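Of the protein chains in this complex, one is absent; all others appear in place.
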Amino acid sequence: MTQPSYQIVREAAVVRLSGDFDINARDEMRAALLEAVRSAPAEVVVDFAGAAFLDSEAMGALIEGLNAGREAGVPLRIVNARGIVHRVLDVSGVLELFNG
Amino acid sequence: MTQPSYQIVREAAVVRLSGDFDINARDEMRAALLEAVRSAPAEVVVDFAGAAFLDSEAMGALIEGLNAGREAGVPLRIVNARGIVHRVLDVSGVLELFNG
Amino acid sequence: MPFLSAQSPPAMTPQHEWVLDSPVQLRSLRASLHEAITGQPLPAGAELDEIPEKVVLVATELATNALRHGLPPTIVRLGRHDNVFVLDVADHSPDVVPRYADDRPPGAGGLGLHLAKQFALDLGWYIEDDTKHVWAEFPVPS
Partner (left out) sequence: MPFLSAQSPPAMTPQHEWVLDSPVQLRSLRASLHEAITGQPLPAGAELDEIPEKVVLVATELATNALRHGLPPTIVRLGRHDNVFVLDVADHSPDVVPRYADDRPPGAGGLGLHLAKQFALDLGWYIEDDTKHVWAEFPVPS
């Protein structure tokens, strides 16, 4: 793992999330992920840099996005999950579903 | 910042880095970044998830990539920088240059 | 583990109470809960910062359940008993009980109580008259 390596993924789509993600955000979050998947990118990067909160309902939307991606052959990756958002994704096994 | 918001960036390029980035990696790292910039994406996401070490020489390559992106009108973003890699980027002001 | 144990309530005097009728109130519940906890006389320290976040997450999970699966109003209470924070979320559907989802496919929900279980010290529920209470305990770091 110390030898440097480089992977370039062209034509990715980035979904940049900011704010609190709970049941109120679920439908819009799902819509954003599905829109990104539908644009048929090489992969979807879900960027949580601006996300301060994430609950099980919002994770439901995330998993729906992941499922849609699997059907379309589009991998989804989670980046920049920090603090409580990272713990929630990790403890629930969702991080592994995405980046595993 | 609590109201959720969504930004979808299509046709991004992701440069995924793994390993130790020091003077030995500098040329290859610059080449990878320039290749990503040259593919004329909407933005370049530089993903440090797999990077364990970064020194000032490798940061030099990063800044050269950033400069090339500025000339080409392609923004670069850093994601998943953690631990010592995050500190080095932060303390040197480079993180701000990228994501500011 | 399909059923949460139906345990007797932890002794506590509620110090804060919030009444919710709609999920849009969850956001202000979180802000207000966070303030209530960090406003307590507590020792400083890094570990401590995780407690308010855990309480806020579990409160969101339990209140969402009460709003979705129970009848309004949903009443959220926070109290403290010795070195323990007690969170109690009440709804008015004593006939439907919380249970851990066991075999749902990913995306079909059922993560909430599992998450709450992981973030709380202890989790349980009980019925009192026409009210169902789901409660969670959290350590007050010393």
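Order of writing sets the chain letters: A, B and C. Residues in each chain are counted from 1.
The criterion applied here is as follows: a residue touches a chain if its C-beta (ideal position, glycine included) is under 8 Å from a C-beta of that chain, and two chains touch if they have at least 3 such contacts.
It should be emphasised that the depicted structure is a prediction, and the values quoted were computed from it without experimental measurement.
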Query = Out of B:Met29, B:Val44, B:Ile63 or B:Ala81, which is the one that touches the chain we can't see?
reply = B:Ile63
Ask   = Can you name the residues of subunit B that touch the chain not displayed here?
value = 20, 22-24, 53, 55-57, 59-60, 63-64, 66-67, 83-84, 88, 91-92, 97
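Operating definition for what follows: only the chains that are shown with their structure count from here on.
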Query = From the centre of subunit A, which chain's CA centre is farthest?
reply = C
Ask   = Chain pair with the most contact pairs?
value = A-B
Task = Please work out the Cα centroid separation of subunit A and subunit C, and write it as a whole number of Å.
result = 26
Remark   = Cα centroid separation, subunit A vs subunit B, in Å, comes to 19
Key: Gap in Å, rounded to a whole number, between the CA centres of subunit C and subunit B   = 41
Ask   = Counting only residues that touch at least 2 other chains, which ones in subunit A make the list?
value = 20, 24, 53
Message = I need the residues of subunit C touching at least two other chains; which ones are they?
response = 27
